[in-house]
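The structure under discussion is supplied below as C-alpha cells; questions concerning it will follow.
We show some of the complex, not the whole, and keep each chain where it was.
Chain IDs A, B and C follow the sequence of writing; residue 1 opens each chain.
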Amino acid sequence: MPDEKPVLLRVRGVGRRYAGVTALAGIDADVRGGEVLAIVGENGAGKSTLLKILSGVVQPSDGSLEVADASGALRAVELDGVRGATKAGIALVHQELNLAENLDVAGSIYLGREPSRLGWMDTRRMRREARRWLDLVGLDVDPSTPCGSLPIAQRQLVEIAKALSTESRILILDEPTSSLTHREADRLLEIMSALRARGVAVVFVSHHLDEVMRIADRVVVLRDGRKTGELARGEYDRAMVERLMVGRDIAPSMRRAANGAAPVRLRVEGLVSAHRRRAPMSFEVRAGEIVGLAGLVGAGRTEALEAIAGVSPHGGRVLVDGLEVTGGSSVRVRRGIAIVPEDRARNGLFLEDAVSVNMSLAWVDRSSRARLVDRRGERGLVARMIDRMQLRPPHPARRVQTLSGGNQQKSVIGRWLAIDPAVLLLDEPTRGVDVGARAEIHAEVRRLADAGSAVVFASSELEEVLLLADRILVMHEGTVAGELAAHEASEVAIMHLATGGSAAHGAKEHA
Amino acid sequence: MKKALGIIGIFAAIFIVACIFGENFLTGINLMQLTQRAALYSILALGASLVIVTGGIDLSIGSVVCLAGIMTPWLLVEHEWAPAQVIPTVLLMSAFIGLCHGLLVTRLRLQPFLVTLCGLLLYRGIARWMTGDQTQGFMGEFGEVRAIALTKFAIPGIENYRIPSTVIPMIVLAVLIGLFFSRTVWGRWLLATGRNESAARYSGVPTAWLVTMSYVACSLLAGFGGMLFIFDIGSAQPSDFGNFYELYAIAAAVLGGCSLRGGEISVIGVVVGAATLQVLRNTIILVGLSSQLEFAVIGAVLLVGVAADELIRRFNARRLERTGAAASA
Amino acid sequence: AGDLVQAQKDRIAAYKAKPKAKSHVAFVSNGVADFWTIAKAGAIAAGKELGCDVTVEFPGGGLGDQKRMLEDLLIKGIDGISVSPIDPTNQAEVLAMVAEKSLLITNDSDAPNAPRLCYIGMDNYDAGLMCGKLAREGCKGGKVAIFIGRLEQDNAKRRRQGFIDGLLGRTPDPTRYDEPSKVFTEAGYTIVGTWTDSFDRAKAKANIEDVMIKHPDLALMTGLFEYNSTLAVEVIRQTGKEGKVQLAAFDEGADVIAGIKEGFVLGTVVQDPYGYGFESVKVLNAFTKGDMSMVPASGVINIPARVIRKDNAESFWKDLKAKLKAGKEAGAKK
C-alpha cells in the first residue's frame, strides 16, 4: 500500500518569489521512501525552483520543509545551503552542468566529500571508489581523466554518479536524461528502480512523458508555479498529464514529405574534424530537407556539426549553394550557416544579458544599415520572436540567466530563426524543452525548411529523429555508417547502424 | 546609465565636501584646471575600458603614454621633424603597439595581463634608451602645436572659467564610444564577446578581429593621451613619466561600472570615474591635508565609496523583491 | 669604520709599489636625472683623458636598486666606486662592503660616518642657503611655498633647511630642522608649506597649480629639484603670473634659464655635476696609482655651487650645452 511508505520529506505551502515574478506558490507535497516521484510541467512552471528548494540551494520565500529524522518523525528544518541538505541526506543533480573542469572525474565525484584523514586526501581510495559509481552508471572512462575533456553526455553521467555516490536517502534529479541517449537513459531508469527497492526516495523531472509513465509511482504536475494535480500510478494516462500541464490537448506533430528534386544547398565533402577522426564523411542536403544525425554518445555528431559551422578546424570541403565556404564561423554565418550548439550555457547564451540582446544578436548584423543597429526594428523583432517562440515570461528585458532551462533553449533557437539561415545546424535542439514547446520548435524548423533552408540536426532521442527528419544519417565512430529514409527508418534499424552493423543489413532487417 | 549612478554619487559627495572644506575650490581657474586634468585622464580611461570590456586588461597604458609623450618632443626638437609628421608617426606607432598586443592575445592566446606587463616594461625601456634618460621638452618653443592641449575657450558671459581644448577630444571620444556600443553592430558584438567569447564565436562574431581592434584603440588613445599630457606639462622624463597611469585609468573604468570579467561598460561612468580621482587629489591639497596622506585618503575614500554603493544597491534589490512579491500576490 | 679606512689606505699604499696599469672605476648616482647625465659626461671624459675604464650606473628604483647595483658592480670586480648614497645613515653595511672589497668615495651627498676616503661635491645646506639669500634679495616678504620631489633624501632635507635659513636671515646652522607640515611666520615671511610628488611630474605641476589657487597672494616659490623649478616656470607662464609670483630656482632647467633671461625668475643655484663626475674618476684613478695627494685633510673636495642671474645666464647656458653634447656622445658610445 502506498500509504505505508514512510514520508521522508514534507513540503508545506512552499513558495518562492523573485523581483517581479512568483516562481512557485503554495506547493504541498510528500516525498516517500521507496517511491519515485515525478514532477512535470511546462518550461518555467517552477520545477527546478522546487527541486532547488528541496535541496537547500534556494531558500523558500514562504512555507516550510519537514525532514524525517532517524526514528521517522518529521521535523521542520531550514536547509541553508548544500551542506545542510547533505546532512539531511538529500542529493541533487542540477539541470545545468556544474563541474569544475580542472578536476579529474574521481575528484569531481567526491568534491566536498573526499575520503581523507585530518584533511589529508586519500587519492587512491577515491579513484577506486569512483570506479564503482562510474560502472554503475555505465561510464567507461578512467577516473583520473580531467572533466574538461569529456563531452557533455559523459559529464552528465559524472554528475549522476556523483549524486549516487552520496548514498542519500533522498535523490533529486533535474532532467537527468535530457542529454543522454536511449541506452544510458534506460540504464538510469533501472538504477532508479533499484534505489526505490532499497527504500530511497527519488524525485525527478523529465519532459519525456514515456519515462514518467514507465517509472513514476506518483506524478506532481505544476503549472505557472502552482500545483495543478497529484496523481498516483494507475490513476492517469499520458493525455491527462498533458492536459494538466498545458491546460489543453497537444496536437501530435506530423511527418512531412520533402521535395526530392530541390537543389542541393549544403554539400559536405570528405569532412574530417581535427580531433583524430578516422574516416572522412560526405553528404548533401537539399533545400527544404531536414536531415537527422543519429548515433551513440561520442559518435561524432557534435564534432561534425561544429566543423561545418566553422567553430572547430577540419579537413575537407563545405559548400553552400555550390560555392565552397572556408574560414571561421563569422564568415560562415554571413554565408548563411548557423548553429545551435549542444552546450547552450557555454556556447550559446550570454547569461548576464537580456533576452532581447540574446535574440537579436544575429539579426542586428543582417538588418544593419552602415553598421548601425536599427533599434526600432530590433524591438519589433524581439517582440515577434518572443511571441513566436512562446517564451515565458515574455519580457525582453529579463536576464536570460533567470529563465528556466527550456526557455533559455528557445532564446538560442530564436536567434537563428530570426534571420532565416540558408543552412541551420541544430545540436540537440529540444534538450530540456517541454512537450508543447517541442512541437512548436519542430513546427518552426519545418516552416524554415519549407521556406527553402537546409536543416541538419543531431539528437540523442530516436523518437525525435524519427519524428522530425526527412532523412536520417546514422553515425558511428566519426563517420556516416548508413543512411535511412524517414519512411524506412525504425529504432531497431538505427541502433543497428549506430552500433556498427552494415547499412544493407540494417535496411534489410527492417524491411 | 544605471551602472554609472554609483560613481556619480561618489563624485557628488566628494564635490560637496570639496566645496565646503576646500579653500578656493569653486573658483573658475581651479575648475578649469580640474577640467583639463579630468579630460586627460578620461581619454586614457576610455581606452582602458575598451579593453576591459573584452575581458582583457592593458597594463601598458602608462608606458605607452611615456613612449608617445617622450617621442613627441624628441622628434620635434632633437630630430627637427615637422609637427605634421610627428603627430601621425606617434599615433601610428601607438596603434602598432596595440596591434601587437591584440595579435599576441588573440592569435597566440597569451594572457593579456602577461603581454601588457611585458609591454609596460618594454616601452618605458625603449623610451629611456632612445633618449638616453634625458628629459625631453619643447624648450619653450612649439607654442602653436602645444596649443592643441593648452588653448582655453572663453564662454560668453562667464568670466574666469574658460573651457580647456582637451575637453573637445574627450567629449568627441566619449560620444563616439557611447554610440559605438549602443548603436553599432560592432559595439554589440564587442559586448557579446566580452560576456561569452565562445558563444559569440558560435554566433558568427569575428571575435579575434574585434578584440585585436580593442587593443589597437586602447593603445592609440594612450598614445594620443600621452601626447596631450606632454603638450600640457611641457617636459617629461622617460624614467617616471606616466608611471602608474594605467592603474588610474583602470581604476576609473572599474569605478565607472566596467566589470573586469568583461561585457559591461558605461561611458559616462568611466568619465566620471576619471574626474572623481582628479577632484579627490585636488581636494586633498585644497583642504590642506599633508601630501603624505594623499594616497591613504584616495584609497580609503574609494573603498568606502564602492562599499557604500554596493550596500545601497543590495538594499534596493531586497526592497524590490519584497515589493515585487506584494504586487504579484 | 676607522679600520676599513685604514685598510683602504693600506691597499692604496700597496698600489704605490705596483700601480694598476688600467684601472676600472664606477660612478653610481642616487637616481635618474639630467643632472646625472651631465655627471656621467664628466666621468667619461675623465676616463678618456686618464685612460681608465669607467662604468656609470643610475639606480631607478630607490635604495634596494642602489644596493643591488653596488653588489653587482663588486661582483664584476671594480677598483673604486664613487657613490651618491641615497640614505647614508641607513646604508652603512652596503657602504662598508664597498670599502671592504674596493675603494669608496662619495659624491653629491656625503656619508661622513661611512668608511669613505673622501667626499666630492658641495654642501647642500650651503647651496640651499645661497638659494634662500637669492630669494631674500628679490622678495621682501609674504607667503612662501616650497616644492621638492621628495624629502626622504638627506640632501633634500639639507637643501630645504638651508633655503629656509637663508630666506629668513637666520644664522646658519645645518642641524636645525623645521617640520615640513608646520606653517609659520618669521621675519615677514610666511612659510605656507612644503609639497612633494614622488617624482610624478603631472602631480608636481598639479601641486604648484593647486597651491597657487589656495594662496592667490603667494609671493614667492622655490622648486628645490630641477623639475620642480621647471614646472613652476611653466605654471607661471600658463597662468600669466610673470612677475607677480617670484621664483628662486634650483638647477639648470632650460625653461628656468629662459625665465631668468626674460627677467621673471630671480635666479637659480646650480651645482657642477660635470665636476663631480670628472673629479670622482680622477681621484679614484689616482688611488690605483698609489696617489692620495688630492685628498685634503678635511676629506672634502669642495666643488661649490654657483648662482646664475640675468647677467651670467647666457654664458652659463652655452657652456652647459657643450657639456651635455659631450655627455650624450659618450652615452651613445657606451
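Annotations
We take it that contacts are C-beta pairs under 8 Å (C-beta built on N, C-alpha and C of every residue); 3 or more make two chains touch, one makes a residue touch a chain.
Everything numeric in this text was worked out from a predicted model, so none of it was measured.
Each chain type appears once in the displayed model; counted over the entire complex in the file, the copy numbers are A x1, B x2, C x1.
Keep this in mind: only the chains that are shown with their structure count from here on.
If each chain is drawn as a node and touching chains are joined, the picture is a simple open line.
Relative to subunit C, the chain whose mean Cα position lies farthest away is A. Once the centre of each chain is set as its mean CA position, subunit A and subunit B turn out to be 44 Å apart.
Note on chain placement: the centre of subunit B and the centre of subunit C lie 36 Å apart, centres being C-alpha means.
Subunit A and subunit C have Cα centroids lying 74 Å from one another. For subunit B, the set of residues touching two or more other chains is empty. Residues of subunit A in contact with two or more other chains: none.
Against subunit B, in their complex, subunit A makes its touches with residues 17-22, 61, 309, 311, 328-330, 332-334, 338-339, 341, 346-353, 357, 361-362, 364-365, 368, 371-373, 375, 415. Those residues of subunit B whose C-beta lies close enough to touch subunit C in the complex are 23-24, 27, 29-30, 33, 37, 128, 132-135, 137, 139-140, 150, 229, 232-237, 239-241, 243-244, 281-282, 285-286, 288, 290-292.
Interface of subunit B with subunit A (complex): residues 182-186, 188-189, 191-192, 195-196, 198-209, 263, 317, 320-321, 324-325, 327-329.
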